[in-house]
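Okay, handing you the structure first.
All protein chains of the complex are present and in place, except for one that has been dropped.
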Amino acid sequence: MSDTPSPVLDIADLAIALPGGGDRLRAVDGVSFTVAPGEIVCVVGESGSGKSVTAFSVMGLLARVLKPVAGAIRLLGEDVLTASPQRLRALRGDRMAMIFQEPMTALNPVLTVGDQIEEVLRIHTDLGPKERRAKVLAMLEAMHLPDPERMHASYPHQLSGGQRQRVMIAAALILDPALLIADEPTTALDVTTQAQILRLIREMQERRGTGVLFITHDFGVVAEIADRVVVMQHGRIVEQGPADQVLGHPQHPYTRMLIAAVPTMTPARRPPVTGALALETAALSKTYRSGGLFKKAREVHAAADVALRIRRGETVGIVGESGSGKSTVARCIARLIAPSAGQIMVGDQDIARLPERRLRPLRRKIQVVFQDPFRSLNPRRTVGDSIIEGPVNFGSDAKAATARARDLMSLVGLDPAALARYPHQFSGGQRQRIALARALAMEPEILIADEAVSALDVSVQRQVLALLDDVQRRFDLAILFITHDLRVAAQICDRLIVMQSGRIVEEGPTAEVFARPTAAYTRALIEAAPGREFGRGERLQEAASA
Amino acid sequence: MLGYVLRRLAASIPVLAIVAVLVFLMLRLTPGDPAAVIAGDNASSEQIAQVRHQLGLDQPLLVQFLIWIGNLLQGNFGESFFFKKSIGDLILGRVEPTLSLAAATMLIAVCVAIPLGVVAAYRHGSWLDRIVMGASVLGFSVPVFVIGYGMIYVFAITLGWFPVQGYQPLSAGFGGYLHRLVLPALTLSVVYIALIARMTRASVLEVLNEDYIRTARAKGQVERKILFRHALKNAAVPIVTVVGIGIALLIGGVVVTESVFAIPGLGRLTVDAVLARDYPTIQALILLFSGVYVLINLLIDLTYSLFDPRIRH
Partner (left out) sequence: MSAEPTLLAPAVATLPPPRTLPARLLRNPVVALGTGFLLLMALIGAFAPFLGTLDPTAINPATRNRPPGFERTLRAEDGSTTTFRHRMGTDSLGRDVYSRVLYGARVSLVIAVAVATIALAVGLLLGLVAGYIRPLDGPIMRLMDGLMAIPGILLAIAVVSLFRAGLPAVIAAIVVPEIPRVVRLVRSIVLSVREEPYVEAAVMAGTRLPQLMARHILPNTIAPLIVQGTFIAASAILVEAVLSFLGIGIPPEIPSWGNIMAEGRNLFRVYPHNILYPGIFLGLTVLAVNMLGDGLRDTLDPKMTGR
């Protein structure tokens, strides 16, 4: 390292103790890496890998229960672990700055955006009000935010998520810190916004020579932005090196597994499915009206004029960003909400307007797996009770239903003996398997997966996707797969529907949509998918088979 | 903004109408002859007949209600059978002491409770926090009149600093007015302080866990400014809300405190009216207190936008 400039950040042998009772003693242990000026170092790992703990320890913002017990964190040669609180405050915001995952909550809702950026100047400089204001406006301009004057006086709730993250970046970079720590800064954003923010971070960092410590779980993002990569697992570094090397020739099996689990952007060619028609909607719409006697009435078209068909054995993906109406369509089809207009044909029956009483017998044909594995099972009931609830409702006797539940547990890869346990004893991925078993217990014809793998780590995600594929073949299921993630959709869907603002903007066989997108919006989505170049290469297959 | 105020005012009319219906029905649904009940235990049969006629009790229920509400809307609360006076005049004569007591109490409570709550939240888990929280539970647990008599015993009887009981109108001199107001206001403020301090602590504590507090720390901001610039303003809405809801508690406390300290206010009037079974007066007082309570809470709702720009009307 003698020929490289001295690093802005040098973490040496860092260990942080966990409070008692956890499944390990240390949140991170033996962590050493450096960040050079003008370098982006990505720390990547799944949940619980210790990557965020590492980032927060640099800022001195760890929760009190987490105590660094060994090692050093040197910022420009100065150990922040032994620095006094006053010194640490002087460094924060000035020499090191941080942006966070949730731009929605990271800004104070009752102060203006300009005020919050200016705060950094008030803390660390003696600039007068006019100079501060000029500097903030210039910074807002540099963030490519429209109308900086107006932006300066805006409150956070008046801004979009992407704009808020730009404001966070402006506040972080306004004093040209030597180190910027970015903790999953794009995870909560839509994919097109994510691409813009990544580009902005790159641009700022190149222009200012900032060293960036970038925390992420997404190898796509890593491929997009990293100069060097540090891979963490269970609080330890398993591999680190230049991005090309780690991504192209991963050495550690865990790294290989993670990279292999990243869904590719190259959809497999799938033969057209010719099974019987399972579901068809026509002119399906959901309109929300608000207002009333004294307020102006407003109408929101959450879904408009949606027509789709799914065959038995076919997986149809609905892709779109937040607010596109994809979940509204799913919930209408599941009849968790009543559509405002249109038909939903299941077999030869239109269920769009059936009252609950007449709907109930048809409920077993359509089942849903929800997004949040932590809320989709009743915490007070055993897993077994949850799985057999449906069959028993439909007249199956409890013994037979339980026997079948055992089979289904094995089928989804869980121990049948675990039926007697409560949901909190399972991990997120296991709960999604249970939710799938519960859906399958109803012997449905149509399965709706509403962002069913979005909350899962990539390695777990891949397993659940494989499981979905497997059960589809076994039960000849029609699957409606709702996702915001094109890469996941590419893996599993036979056909794709792209939605924007409540309407279908594109539809076709998956490979076709990826190869020759017709709608501008689809192109933008594909364009924005992080690491799409990385995802295309043969090396991925290599890594997977290695 | 004006539109919002009008909308909210309009929205509180049904609530008050329901209160009026409840108060009206309360008397009509009790067993026995309402006229006899209203006229009181010692009324002669002529008096009862007069009451029956005056309230139109021989009419259908709906007509009775309309007559009653019509009188109310004209500001005619009726005649008190016990005090032999127009209820409107009766109430007017009792407003000053009650208003003084409530205002003084509110002032003491807000000035004491909010700093206590903020400090307790900031020093979360410290001995100071525990003392504040412990004292607030205690404040909730002892009835107002016990606190009142305790205060009287210590500060009036033993130390002789304040008069034991009584009230002096403001017009008779500010010194004497204040001197007699201190003990009752302190007494009444105890439960209110407990309530507001707890809510302040809870909401500041919640705000301190928010992401934007972490952001402020990441900027290198000092803790004092984090507390007052970032936290307190965000915690303000629940705090002023509980100040408003606490008005109900305050009104209940006024009734008791005025009895303990022999203050001739509306609370005392309420008790006297109940003891005398003077129903028209009771009805009027309940309507009045409820109206005040609803209106104060409306006003408090309107202040939300001062604290939180997300709430725009």
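Chains here go by letter, A and B, matching the order in which they are written, and residues are numbered from 1 within each.
Here, a contact is a pair of C-beta atoms (placed from the backbone, for glycine too) under 8 Å apart; a residue touches a chain by one contact, two chains touch by 3 or more.
Worth saying up front: this structure is predicted, and the values here are computed from it rather than measured.
Visitor: So which of the visible chains would the left-out chain be touching?
Guide: A, B
Visitor: In the whole complex, not just what's shown, which of B:I91, B:I196, B:A218 or B:V255 touches the removed chain?
Guide: Among B:I91, B:I196, B:A218 or B:V255, only B:V255 touches the chain that is not shown.
Visitor: Pick from B:R94, B:R198 or B:R229: which residue touches the chain that isn't shown?
Guide: Per the contact definition at the top, the residue touching the missing chain is B:R198.
Visitor: Which residue, B:V23, B:M106 or B:V119, contacts the hidden chain when the whole complex is considered?
Guide: B:V23
Visitor: Touching the left-out chain: which of A:S6, A:N378 or A:S410?
Guide: A:N378
Visitor: Name, in rising order, the residues on chain B that touch the hidden chain in the full complex.
Guide: On the chain B side, contact with the omitted chain comes from 14-16, 18-19, 21-23, 26-27, 30, 137-138, 140-146, 149-150, 152-153, 157, 164, 198-199, 201-202, 205-206, 247-249, 251-252, 255-256, 259-260, 270-271, 274-275, 277, 279, 282, 285-286, 289-290, 293-294.
Visitor: Which chain A residues touch the hidden chain?
Guide: For chain A, the residues touching the absent chain are 18, 22-24, 27, 46-48, 50, 52-53, 234, 334, 336, 360-361, 363-364, 366-368, 370-372, 374-381, 386, 389-390, 393-394, 421-430, 435, 438, 442, 457, 460.
Following the convention adopted for this analysis, only the chains that are shown with their structure count from here on.
Visitor: Chain A to chain B: how many Å between their CA centres?
Guide: About 50 Å separates the centre of chain A from that of chain B.
Visitor: Residues of chain B touching chain A in their complex?
Guide: 3, 6-7, 10, 210-212, 214-222, 229-230, 233-234, 307-310
Visitor: Across the complex, what residues on chain A touch chain B?
Guide: Those residues of chain A that touch chain B are 59, 61, 89-94, 97-98, 100, 102, 105-111, 119-120, 123-124, 155, 157, 168, 171, 294-295.
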